[in-house]
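Yeah, one chain of the complex is gone here, protein chain that is, but the others are all in their spots.
Then we have subunit A:
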Amino acid sequence: MKVFYLMRHCLFVLLALSALTANAQTGSLTGKVLDETGQPLPGASVQIKSIGKSTITDVGGNYKLTGLNNGQFTVVASFIGYKSVERSVAVKGASTANFDLKPDDQSLNEVVVVGYGTQTRREVTGSIARVSGDKIAALPTPSFEASLQGRAPGVQVTQGSGLAGSGSVIRVRGIGSISAGGDPLYVVDGIPITSDPFISGNRGGMNQNPLATINAEDIESIDILKDAGAAGIYGSRGANGVILITTKRGKSGSPVVNFSTKYGLSTYATKPKFVNGSEWLALRQEAWTNDGHTGLATLPQGITWDQARQTNTNWFDLVTRTGKYNEQNLSLSQGTEKLKTYISVNHDDNQSFLKGNSYEKYGFRTNVDVKPTDYFSASVNLGYSKGTNQRVNAAWDGGIGDAMSTALPIYPVFNADGTYWANGANPARSINYVDWKAVDQRLLAGLTVELKPFKNFSVKGIANIDHLDLTEDQFRPKELTGNARGYANRWLNQQINNNFTGTATYDLNFSDKSKLSFLAGIETQSSELNGYPNGIYGDADGPYSKNQDAMYLQMQQMGSNLYYVNGANRTTFASLFARATYSYANKYTVQALMRRDGSSKFGPNHKYGNFPAVSAGWTLSQENFLKDSKVVNYLKLRGSYGITGNANIPPGEYYAKFGNSGSYNGQPVVTPQNVENPNLQWEQLKSIDAAVEFGFLNNRISGEFAYYNKKTSKVLISGGISPSTGFLAAFQNVGEILNEGLELSLNTINIQSKNFKWTTNFNISKNYNKVLSIGNLSSDGILGATNDTRIIVGKPVGTNYLVRYVGVDPADGLPIWLDKNGYQTKTFSLDNRVAVGQVMPDYVGGLTNTFSFKGFELTSLFTFALGGNIYDGSAKRQLGVVTDWNIRTDISDRWQKPGDIARFPRLTMTPGTYPGLSSEWQYNSTMFLYDASFMRLRELTLAYRFPAAFAKKLGMNNTRVFVTGMNLLTFSKYPGGDPEIARDFENPQDRNMSPNVMYLTTPQQKSVTFGLSTSF
């Protein structure tokens, strides 16, 4: 309420001020500000510095400065991203002056968001990659962060899957954590937001992704802070990098309404190929005969041969469809010097290619900036979204996972009587019956008040909230439970983050050339999860969302099994921070920063941590010896060293926790939760960054080359506890990890003529990752959850630890292995597992080419990953021992008779046929380890912008129509489906260690989207 009062108050002041300015002068200056193509530039500033007059151009690029005395004036026209033009103009009565601005590709004055403030590109001494909002909105990814793929060097993005609303794994400059979360910190307009994918665990084979609530169209830009020089200001939360998301704000000028709409169709980008029913039966029979049996092979789940021969169900087709996508955005931007407003509403509906799966979202955002006087300003940001995810089972939980595993082509969908066949996996049955809906509502709100009591000094107070409400309803009717009634679950969670920040900045200008900026701040953050930890559950006749009364009744019956918790996972941080930046003659910049964090996550022994960083930049191109160079337009050296931290573990691990856990025999139950470790503390990252930024030949070639060296110590590892204590793991600070790498980004303007332009943006990063120590823990004690990756000293985080497969013995068709010492053996043993691969690629990058011809623009983005391995955890069942799983067509390359040279051994139904193998699950060998290198045509967009004159006739500006293809082409040697894999994870450790481990993972979508955007 106070906000509105404040706004109204401001409006009064505004009106009063404008009334005062009316007085009589004689001259005026009007004109247009145009861009390099002759299009008007709305929102450009036109300024006469000597008399302190300025204005902003309107939608048509027109400006008018009135109340001038006749005479000669120096007029400056400027616009962000363009070189300012300064010209002397004679004013005599009503005069005219037009300005043509040229884009400034290597704009040193570009404003970069740095955390608690902004800096110009010139002053930046840390490593910051920027991606503009239009690139994020260009792709219809399940969630905005997937659109970062290939856009920024040093930022590896692995999109999870094609499940609607699913997330991606993002790693900034490698991975330096094991059991603590390795995801970067996401900050929206200064609000550190919840991005934890484990609030709902791994329910249904998917991690619910809170980032899906963010509307891509509202994003102005994303700045990724990569090194200590940049991320250091976030101290204990900066070690994995910081992703700063800035939403759009009102721009100066008359009101502009933007509207865009998209419609698209999608399918899976790629899929594994499976044998059909008769082929499956033949393979089964071959295995049976190989095993020395006669007659017909046994068939699973009570299916007879007659039934099997008559059935050939294509389950993959039954669980997929052509996906549909549509999106509408409407926004209003308007601004004066004193009041700027951005309001947007949006709707999008992503009906994925999985039957029954969709994510539909409504969003609203308003950002208001008020500046009634020179010494006071305020801004209010308010973003709300409501998303409804129609869930389906996936991966190990069924659905498309069943279609790739236990739903065999010889199984029927229906029984003869028309009821669903239920003796084995039947994903069609579960899709038909399960009613599963997750609704997320998110409110992101912030209020900033800034006072500038005297020159060069400002104090800011910021209050932010992030409320995320998750309500998930699942209902399984009696047809599925087999009981008298169905079964309903409701999971209710509310994640609340609050933070308060106070900063003071002071700029000390010693001379024109010499400037010291100082920032000091204090911050408190608190977060907690409220809700029913066990949910509400019980026999029911329909989902609770449709029958609240039934839910309330059940809540009464649940007794002590129902309990509400206020403040689960409660965590608080209190911090002090400061940053001092000294720059001299636009050539030298030195920055020092420091943050001191206290956290409730750690006990009295290690409650506080200090995180300092220093950095410096030297702009060589400003030196006399380069100043007039025709070749070198821009050259800057940059370096930083600092310490950041990571505390991304559950709270309360430093003491022994006991928690409620339902009831037994009608009596409440309290259970121990962990093994205490009073000496827990922050993970510590010491990082070095060195880079050169350059621009050559009129800035037609520009880019950056960077080196980094990051050493994480006191790595938080959860493991090493003897299970006979009753626990498997406890957090400890042991271990050291090194990440070292090179990054190159290169932007070139290949052809630039009047009508045609071709530009290329290329980036590539190489990361070298090595575990230096894991203390006293043993490699086999740190598992990537259910996956076959390990932490091994001298090897990268997430090393494939497998038995080496040599090939098939042509004589008997049995597999040949290598033992630990490299000698061939035909006996399989888990003791012969060695480090053989890594899940992280050596190189990742992206290549963007943009061709523009008149109003047409063609953009392509190829993304790639080179090196690294995929471990296919499903292949060991799809290509190993013949069981009740689907079999991939690559089984055709198998041994069938003596003398055969083949990739896969003789078929069998008994693991013991391969000596030493105890079960299908233990068949972990390099037989299923694949090269993970891939390249994909991530984006191909053809756009047409209507000529300004034509658009104007329709009463519109900037009208653009486009068609975008996503993932149209995928190049990979991997035969098991999509080569980009971020499966459903069990916990952060799994997420850190096991991307690129496939287990029935849903492929990504391939889509074509048509769109229109316009403004008026």
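Note that in this section a residue touches a chain if its C-beta (ideal position, glycine included) is under 8 Å from a C-beta of that chain, and two chains touch if they have at least 3 such contacts; residues count from 1.
Convention: contacts and distances are computed from a predicted model.
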### Message
Can you work out the missing subunit's protein name as recorded in UniProt? Choose among "SusD-like starch-binding protein associating with outer membrane", "Molybdopterin-synthase adenylyltransferase", "PEP-utilizing enzyme" or "Spermidine/putrescine transport system permease protein PotB".
### Response
"SusD-like starch-binding protein associating with outer membrane"
### Query
Which of these touches the unseen chain: A:778, A:824 or A:896?
A:778
### Query
Of A:294, A:624 or A:667, which residue touches the hidden chain?
A:667
### Summary
Touch assignment to the omitted chain, from A:561, A:799, A:886 or A:1001, lands on A:561
### Summary
Among A:333, A:599, A:699 or A:859, contact with the omitted chain is made only by A:599
### Message
So one chain is hidden, and I want to know which residue out of A:40, A:60, A:502 or A:975 touches that hidden chain in the complete assembly.
### Response
A:502
### Contact footprint on subunit A, counting only the chain that is left out
298, 300-302, 304, 422-424, 482-484, 496, 498-500, 502, 522, 524-526, 528-530, 533, 538-539, 554, 557-561, 565-574, 576, 596, 598-600, 607-608, 650-652, 655-673, 675-676, 719-728, 730, 777-781, 786, 830, 881, 883-884, 911-912, 918-922
